[in-house]
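Sharing a structure below in structure tokens format, with a few things to ask.
Note that one protein chain of the assembly has been removed; the remaining protein chains are unaltered in position.
The chains carry the letters A and B, assigned in the order they are written, with residues numbered from 1 in each.
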Amino acid sequence: MLLFIIKRLLVIVPMALIVVSITWGLVRLAPGNFYSGEKKLPIAIEANIREKYGLDKPWYQQYAMMISNVVRGDFGDSLKYEGQSVNEIIRRHLPYSAILGFSAYLLALFIGLSAGLIASLKQNSKFDYGAMSISMTGQSVPNFVIGPILVLIFSFGLYLLPPARYNGILSLIMPVITLAAIYAAYIARLTRAGMLEVLRSDYIRTARAKGLSEWTVLLRHAIKGGLIPVVSYTGPALAGLLAGTVVVEKVFAYPGLGSVFIQALLNRDEPLILGVVAFLSIMIMIFNLLVDISYAFLDPRIRYE
Amino acid sequence: MRCSLGKVRLGVFSLVLSLLVSSCGTSAKGKYYGKTVAPTDGIVRYVTGSEPRSLDPAIGTGQPEARIYMALFDGLVEYHPKDMSPIPALAESWEISSDGTEYLFNLRKNAKFSDGTPITAKDFVYSFRRALSPELTAENAVLAYFIKYSQAYNSGQVFVKDSSGKFLLKEAAEPKNEAGLPVVELAKTSVGTQTEFDKFINEPERLTVAGTEKERTKLYEKDTKLKDKLAGMEFVPVTPENVGVEAVDDFKFRIKLNQPAPYFLGLLAHQFFKVVPQHTIEKHGKNWTRPENIVTSGTFKVAQYRPYDTLNLTKDENNWDAENVKLKGIEFYPLEDQTTMMNLYKAGSIDAIFNHTVPAAWIREIMAAYPDEYMNHPEAATEFYVISVKKPPMDNVKVRQAFALAVDRKALAKLLVVKKPLVDFTPEGIFPQYEEARKKVQDVKLKELNISEEQWKNRIFDPERARKLLGEAGFAVSGSDGNFQCQNFPIENVSILYNTSESNKVTAEFMQDQWKKNLGITVPLKNMEFKTFLPTLTKVEYQGFGRRGWNADYMDPFTYLGLFYTEANDGATGWSDKKYDELLAKANRTIDTEQRFTILAEAEFYMMQQQLVVPLSTAATNWMKKPYLKGFYPNPGTLHAWKFAYIEPDSAKWDKDVYNIMKEKDSLFEEQLAKLISTQTQFEEKSKAEAAKTATP
Partner (left out) sequence: MENETVKGTSLWKDAWKRLKKNKLSVFGLYFVAFIALLVFLGPILLSYGFGITPDQMPSNSDLLRSMPPSLKHWMGTDDSGRDILARVLQGGRISLMVGLISTFVSLLVGVSYGAIAGYFGGRIDSIMMRIVDAIYSIPYILIVIVLLKVFEGKNTPEFIKSISNTFGGGEALNQIFLLFLALGLVSWLTMARVVRGQILSLKNQEFVLAAKATGVSTFGIIFRHLVPNVFGPVIVYATLTIPSVMLTEAFLSYLGIGVQAPYASWGSMAADGIKNISIFPWQLIFPSVTMALTLFSLNFLGDGLRDALDPQTRKF
């Protein structure tokens, strides 16, 4: 197990470099430049810009330069936001995304797991239908619809919450609910499916046959195996949440990493794109490693050679 | 049981619905849109659009930044809050040489940066040279190219010196310089005291060529004579000291242009020409704009900056005009989502929003329900479709005319609610003096070309003639009203290219529908994300039509007509025409305004006969402000001189019926403005009197 973890940790950096390289290639293939604007630049100014940022050098030199900087953890300055370093930008917006993302995921876990458990234990009953219907709302109604409707109700109907911008804990409520709605639906349905699978499996039947109480069976045996699909889903979901959730951020004017990243993509702000992608890929690999480790705890049958 | 569950759900649903309805209801009943309480802290909260690129005024190019720079930095002149004409700022007065190429500014003696360092003419020289330095790669540098040798310095060019030590002159080598700005033979007049620099800068313009051998080789390929001419010559780099800006003394700043440009004074209010602190920039380098380092020259200074969230400014007590600044501070929020900012506005969290922020579908309702808040005024911005004129079938002028005539622009304007149809290329209602000249030119031309009044009047929409023209071009339109067909039109060779935005989409869909209805041609739509769209448009890679808008850089029709100037080639149509270029060049040589406008109008008429564009609409401002925010006007560029803004606590004095806000005389505002302008008017009167005195004996 320890060897497995070390191996996986060692692979993270080279993998991140590969991802960064591919992304770099894609940015170069994408049409447009960070400096292209509505007005045509005189040739001389464009030449100056290209020289300043080393764009006049052959591509392999530019690539080598980029990689050697990235290896040192230095992504340089944003091309769009003059004088702000990429590391600084990520460090500034990450906490916002982390708070929003984790609270939303916790709420989603609470709603999703309860709904999923109820549904699986009382399959095909009105509890099943009711729990699933509620949790599915977040899945069936887009979050760019849920958000504004919440605003209409809580900001302009009840005058309880500020409609947008981050200004203390109160302004987190609606973004968290909107975001949690989507994830709750996933978790509820994956829990229900996973639990139903497990509840009918041989070892649960054996446990039941042994005369263990229903609760013991559920908590000690079933829930572990039943959660595997949810756990699989949680890895990438959490990493994605850290990288921000653009729609919710836009609706609530929330300063998370998501809008920064989308803007960077649309601006062709190469250093910023590469920085966020590198961060995101490392997070994904770490979270997926945690997921794989937790498999082993949830299900003793899973072993890693 | 199931029934009860249904009931619960129905109950929840109806509760939600009633809340939705009630929340809409309350908004419609009030006199003002949402919560309207004048803030007591003296701070205005404003949404300015996307996150600023930098706090360095030489870097940011957009309007969102421009509004921030107007608070943070002062320049020689400032935009008039109502009509955007230049009014005194750090220059309390100025004079212009009789040939219109030399400007002398008398600076204020009490001006200070936010750290208390005095602002002198040297700071302006530094700021101009820095903004133009090739290392800064400022995208706006082109705005300063009227300043003598500024383009040469900005592009890293060199002078050419022969063996006898004499510099080669420009006129002898080529008739035009690189930006396509014509070289003009001028009377060498100047204003202010004679200096060494003045002598140098008033010498005939020297020839400048590309700074590197590689680029010169490229020039030689085009012009073989140039190679012979430059053989054996010495190349002397153009230095910042060569640029036509000079500190005559501590408080006199002089600018020399390479041609008269009647709109140059107005251009000087632009962010690119604001004064920046040399000492701070040299100390901190590129980090000088960080909140902990930044030193500013404007009426406000940075208090706190959280990118993507808030930029807090407070009043700068060191500013020369501090006693007239009424706000204690400004909070800028970078926001782009229309619904979000309307929500914040409604909740009373912001006091005003930038332009084009009320969603199109809401305008009619908002305009009717909130006349004290909705800003609908003329704007110096147009929208049109450029045509790729080199690619068939659009290379045929008749086809182009047919497409232009087959669009009901009035219906389009109605669809876009506050916009007005754009008839010719330069907008109506912005340059009244030019419009008079244009009317006269048009009358003459119509007689010359034998165009009937009827046909001329119908140039805004004439589907009948459109079909006829298309037929003449070889694409016969058959069928009858509501069911036209144009069988042999090569539909695969045209498309409507536009960049993503709600209003662009609405317009494009409307255009598609119009051409389908009136010509029987369904032109495919092509929507692209902005950065994909740009190269496709500017390199004229598109076929058919491309969506274009133009906001005036300065208050002169040349800002529009210059788009199709061959070498500037900003028009993205692939069109280039000697006659048009010559007309524009001639206009720029002409100092008399009326004469100049007549020539420009001829150029516009000529260009419109070629139908390079399908004119669509003239924009109107489309934003809201709370009635308690006063001294804040919907000028044609939505650029606000913040020192005039104030918060009126007394609701009896709040702005009413803002459709007439431009005509209303707010005494507080008028007095402040008059006081500010008086330094220049007094100066003019004094010079006039002196001139009269010298003339009498």
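What we mean here is this: a residue touches a chain if its C-beta (ideal position, glycine included) is under 8 Å from a C-beta of that chain, and two chains touch if they have at least 3 such contacts.
As the structure is a prediction and not an experimental result, all values here were calculated from the model.
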**OP:** Counting contacts across the entire complex, name the shown chains the missing chain touches.
**Re:** A, B
Original post:
Any idea which of A:42, A:163 or A:229 touches the chain not displayed?
Top reply: A:229
**OP:** Using the touch definition up top, pick the residue from A:34, A:154 or A:261 that touches the left-out chain.
**Re:** A:261
Subject >> For subunit B, the residues touching the chain missing from this view >> reply: 20, 23-24, 27, 338-339, 359-362, 365, 408, 411, 414-415, 482, 495, 499-500, 502, 505-506, 508-510, 512-514, 517, 524-530, 532
Original post:
Since one chain has been left out of the picture, which residues of subunit A touch it in the full complex?
Top reply: 7-8, 11, 15-16, 18-19, 22-23, 26-27, 29-31, 123-124, 129, 132-133, 136-137, 139-145, 148-149, 152, 185-186, 189-190, 192-194, 196-197, 200-201, 225, 228-229, 231-233, 235-236, 246-247, 261-262, 265-266, 273, 277, 280-281, 284-285, 288, 291, 295, 299, 301-305
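Following the convention adopted for this analysis, only the chains that are shown with their structure count from here on.
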Original post:
Which positions of subunit B touch subunit A when the two form their complex?
Top reply: 1-2, 5, 16, 19-20, 22-24, 26-27, 34, 50-51, 53-54, 56, 59, 61, 134-135, 137-139, 141-142, 151, 154-157, 178-179, 286-290, 306-309, 333, 335-337, 339-341, 343-344, 346-347, 349, 529-532, 534-536, 538, 568-570, 572
**OP:** Note which residues of subunit A are touching subunit B in the complex, please.
**Re:** 30-33, 35-42, 44-45, 47-49, 52, 77, 80-84, 89, 92-93, 126, 130, 148-149, 151-153, 155-158, 162-166, 250-253, 255, 259-260, 263, 266-268
